[in-house]
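Note that this complex is displayed minus one protein chain, with the remaining chains in position.
A and B are the chain letters, set down in written order, and residue numbers restart from 1 in every chain.
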Amino acid sequence: MQQQGARENILHGIDSGTETISGKPVSLTKTKTAEKHITLAVNKTAGKPVSKLNRFKSKSFRENLIGYGFISPWLIGFFLLTAGPLLFSLVVSFSDYNITSEMTFTGLDNYKKMFTADDLFWTSLWNTVYFVLFSVPMTTAGAIFIAVLLNSKIKGMKIFRTIYYLPAVLSGVAVYFLWMQLLSPGTGLVNLVLSWVGIEGPAWLFDPNWTKPALIFMKLWSVGGGMLLYLASLQGVSTTLYEAADLDGANIFQKFFHITLPMITPIIFFDIITSTIGAFQIFQEAYVMSKDGDGGPAHSLLFYNLHMWNNAFEVFDMGYASAMAWVLFIIIMILTIFNLKFGKRWVHYEGGDNK
Amino acid sequence: MKMKKKKKKKLSILLSAIMLISLILSGCSGQNSSGSAADSNGKVTLKFWSFWGSETRRPVIEKMIDDYNKSQDKVVVKHTFVPWGDIWTKNLAAVAAGNPADVVVTDINDVSHRAKNNQSTDLSKYFDDNMKDRFYPHLWDTVLYDGKPYAAPFNTDTRLLYYNKKAFKEAGLDPNKPPQTWKELEEYAKKLDVKKGSSYERIGFYPLWGGYGAPSWMRNADEGKNFFDGDKLSINTPAKAEALTWLADWKKRYGKKTIEKWDAEFANGQTNPFVAEKVAMYTDTGTFYTQIRDSGKELDFGVAPIPAYKEGARNWSDGGGFVLEVPKGSKHPKEAAEFIKYLTDVKAQKYWAVKNYDNVANKEAAESVAEGMKGQEKMVYSESLKNLKDTQLAPIPINYPDFMSRINPQIDAVMLGKSDAKAALKKAEADVKKIKRK
Partner (left out) sequence: MKAAAETPKFYQTMKFRRRIKNSIILFFLLAGSIALLTPLWWMISTSLKSPEEIAQFPPTFIPEKFHFSNYVEAWTTGPFTRWALNSVFLAVVGTIGSVFVNSLVAYGFAKMKFKGCNFWFIVVLSTMLLPGFVTMVPQYMLFSKLGWINTYLPLLVPSFLGSAFFIFLLRQFMMTIPNEFIEAAIMDGAGHLKIWWHIMLPLTKPALITVAIFSFNGSWNDLLGPLLYLNEESLYTIQLGLQTFKGSVQTQWNYLMAMSVMILLPTVLIFFLFQKFFIEGSNISSGTKG
């Protein structure tokens, strides 16, 4: 019932949307007449003999051309700026390359070393997977929760939204030093609050068991970016839907799970994929938080990208670093493809099954 | 159809206009001065990158450059501030692209690492034989790779033991008799501790706070021997294991909780435990004096060499420093070398040393500076000059550039009480062996 309501609403919305558009010099017919037009159009094309010689004018060719036209800026950028360095790093991953001398082809040596000789590779992979497993679900859930709260119509919400967004724009090393202060076991605020509820907080950044939770905690603090995404997508969920549900006596949770959540699945999908990619590539936090970027204490903060960075820019073994990068590429690629396939089951596109 | 085309055109015009404007604007402000061409006066422009951009350092280096530019009419040096740390990433990318600066400030400990990897220029052609006489020998030795200089030392530092004289008096210790050996250090520390209930008000000494880390203490114990004896590993030695056990014992004595709490308290670098008088003895470089001076507190303190492992052993200390390097691919290596000679000559070095209160690499300049100083300033400076004879650098071994990444976790394991020193160093040595570079 709710689904149908949503559909109706959107159609209704389109009508009013067209009205604003038709205020401009372009004329557009209302959707209600769309069906008629489609039949007309079908008749038209059917009636017209398509010349085989003139295939450049054929509909599908034109559509392809327009499609490529739309994505052409990205294609140009890809071929001109991105593809070259990408391929370069792939080639480098099969060679011994120190960035400033000629590279020598070494076949699979770098990859062999990674899986057999470099124990820190496994340490860094494990640390990173740990971080991804906890931070992605927590930040996603946190961002949705806050976005829903911030979407309520209460006075002063503008200020709240700004406050919640603030940490996401705070950047730079200053932030990390602030966190060191907050997470300090003696005078830090975090442990002070914990002590109010009778918990003795850990030494966070100085106890190898607690360094990663500390970093996840920091990530949660700057959940404002994700919150903004959900806030934007919540604008697409009609208020009348909720009003209808209210009339049905639905409670908050029912409304959330049956209306809100399905409507924002495309963005949840986006958020999960991109934050997984982001979490796998965590670097800056660990680099600053562990002194000299060595990933200490006891390598508990040696994340994949940090290990890669050290290999590339401390050891100057860019060949090995590139091989590491491509292994990470494959890991995330598999996860992303899995997400894309699995996503079809739960992501609900209001726009219809376009693809 | 027509209208659509028009619209499309309009749009593409709009977009390309935005593009064009941005291109022009950026083109205007960016004078593409990357080429090697001399400027209109026939002068060569030398690009000099440093991380000296702070309010205190920048005027000093820029005055030195200004003097140089005025002193001759062939070369104009252009200084660019590049942030600390990132400067080397940028340098690497620029060298790779064949478009680097002509002179860049880099870390002394990895000069040969960079030289081996073809990132810097052999300067033996441009330096004459008496160039090496300018510098402290341990600094000059570190800039050599294959017997040839790949940089010139600029400034340096050395670790000293700072101690709070007021605290010494309170504890009944002679403020003019700092600890000489590790044993004395322990005795003094115990006397200097101030405990209130179960927590410490003041800690006498904790060896891992300050500028002298676990690897330094291990070398101090092992007759100054580094982790590498030439190409041979000397990580797992009895003396080093003993030093590591000694360090772990300090932590045991104060308690894991106390140390972790204090660690975190002072980790952000805003406050210093010695300046705050929470720690009575502390290791740091000579320039640490400026931090005490600028704190606005009238701290009564003394400086001494790092205590020796045993009576009769030397007071080994650690040092570092920065060098001037000509990146590989510089278009004007000869002019760059001339400029480096100027910056490391007595006059410029003296100016730098006085204005920044820094230890400089030029021996004559360093020694003449102390004469013009007085009070605490002079005390710290002369002590650090004396200390240079026992100071060692820790150049990165070219075959094991990331060896510390295998030693650090083992040190951590011992400090966390998860492993004993011998087993840990054995594991560290085995791990380091595995990462030898071809």
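Worth pointing out:
Criterion: contacts are C-beta pairs under 8 Å (C-beta built on N, C-alpha and C of every residue); 3 or more make two chains touch, one makes a residue touch a chain.
Model, not experiment: these values are computed from the prediction.
Note on the undisplayed chain: of the listed residues B:D133, B:D146 or B:D294, the one touching it is B:D294.
Remark: the residues of chain B touching the chain excluded from display are 1, 4, 7-8, 11, 15, 18-19, 21-23, 25-27, 29-34, 47, 51-55, 57-58, 80-84, 86, 89-90, 92-94, 96-99, 101, 265, 269-273, 275-276, 278, 287, 290-291, 294-297.
Chain A residues in contact with the hidden partner, per the touch definition given at the top, are 9-18, 20-21, 24, 26-31, 33-34, 37-38, 40-41, 63-64, 66-71, 73-78, 80-82, 84-86, 88-89, 92, 99, 146, 149-150, 152, 154, 158, 160-175, 178-179, 181-182, 187, 189, 221, 225, 228-229, 231-233, 235-240, 246, 249, 251-252, 263, 266-267, 269-270, 273-274, 277, 281, 283, 305, 308-309, 312-313, 318, 321-322, 325-326, 328-329, 332-333, 336-337, 340, 349-352, 354-355.
Criterion: only the chains that are shown with their structure count from here on.
Inter-chain spacing, taken between the CA centroids of chain A and chain B, is 39 Å.
Residues 88-89, 92, 95-96, 113, 117-119, 257, 260-265, 267-270, 328, 401-402, 404-406, 408-409, 412-413, 416, 431, 434-435, 437-438 of chain B are the ones that touch chain A when the two sit in their complex. Contact residues of chain A toward chain B in the complex are 96, 98-101, 117-120, 177, 180-181, 183-188, 203-208, 294-299, 310-311, 313-317.
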